[in-house]
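In this view, the complex is presented without one of its protein chains, the others remaining in place.
Then we have chain A:
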Amino acid sequence: MKSFARSGVLGLVCAFIAAPAYAADVSTGPCGFCVLWDWIPFILNGFALNVVISILAMMLALVLGIGLGLMQISESKLASVPARFVTQLLRNAPWIVILFMIMSLIPYRIEVQGWGNFILSDWIKATFAFSLPVMANVSEILRGAVASVPKGQWESAESLAFSRGQSLRWIILPQCVKQMIPHLMNWFALLVLATPLASIIGVREAVGSAQAAMESAGSSPTLLIPFYFFLMMIFFIFIYPVAIWSRRLERNYAINS
């Protein structure tokens, strides 16, 4: 498995080096790789925003999603019915629609009394927009994980005088963590991959920056393959270690059971 991953990375790197040369041969134009080299700092600068957006959105999605998930499994219909509705609505909406809605719903400037004005720049709105579908999925992952814990666990907790909240806190949720990790990781990867959508609303993240760079370098077709390959590489390099880390985390939680 490991050697396969390594050879995969090697293959990608080879393709990345070979591709510009190939592209330069078939069509006349500037050497794509040379142009890319000059623009790498600019693209990486944009990529920093992808990283920041995805990490902030994930943290927000985790906090809100766990809250929403707990509301979903609440015994009170007043909490569970709206939570289920919000979860299903946001799980089943295209992210770009959510993004456009948030863009138009949230004002550019917010006044908080006694605190002054806050400017909500586009990337902050995008962060919030991306966190919503992930939040809904975290909520559903939590509900599913809790439902998958055998009924006997609730019963034995109950017969040991645990209240419902105590059972959740000490018995049920700790058993859910392990099985939630791979799903959460999966949604984090999807979130990172969705961040270039923010370029549509003018956020200068990596893909938008690369496109701007190609345009200012003359929009030669020889630029396409090196630039897009570079984008693939940086997304891969960011996400893949997270996948490995999550597998390790999973193993740590796997102690028996």
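Everything below uses one rule, namely that contacts are C-beta pairs under 8 Å (C-beta built on N, C-alpha and C of every residue); 3 or more make two chains touch, one makes a residue touch a chain; residues count from 1.
As a working rule, contacts and distances are computed from a predicted model.
Colleague: When one chain of this assembly is omitted, its UniProt record names it as which of these: "Cytochrome c biogenesis protein", "3-oxoadipate CoA-transferase subunit B", "Electron transfer flavoprotein subunit beta" or "Amino acid ABC transporter ATP-binding protein, PAAT family"?
Modeller: Matching the unshown chain against "Cytochrome c biogenesis protein", "3-oxoadipate CoA-transferase subunit B", "Electron transfer flavoprotein subunit beta" or "Amino acid ABC transporter ATP-binding protein, PAAT family" yields "Amino acid ABC transporter ATP-binding protein, PAAT family".
Colleague: Pick out which of A:45, A:121, A:156 or A:219 touches the chain that's been left out of the picture.
Modeller: With A:45, A:121, A:156 or A:219 as choices, the missing chain is touched by A:156.
Colleague: Touching the hidden chain in the complete assembly: which of A:31, A:171 or A:242 does that?
Modeller: That would be A:171, which touches the missing chain.
Colleague: Name every residue on chain A in touch with the hidden partner chain.
Modeller: Touch set of chain A with respect to the missing chain: 150, 152-153, 155-163, 166, 170-171, 174-175, 255-257.
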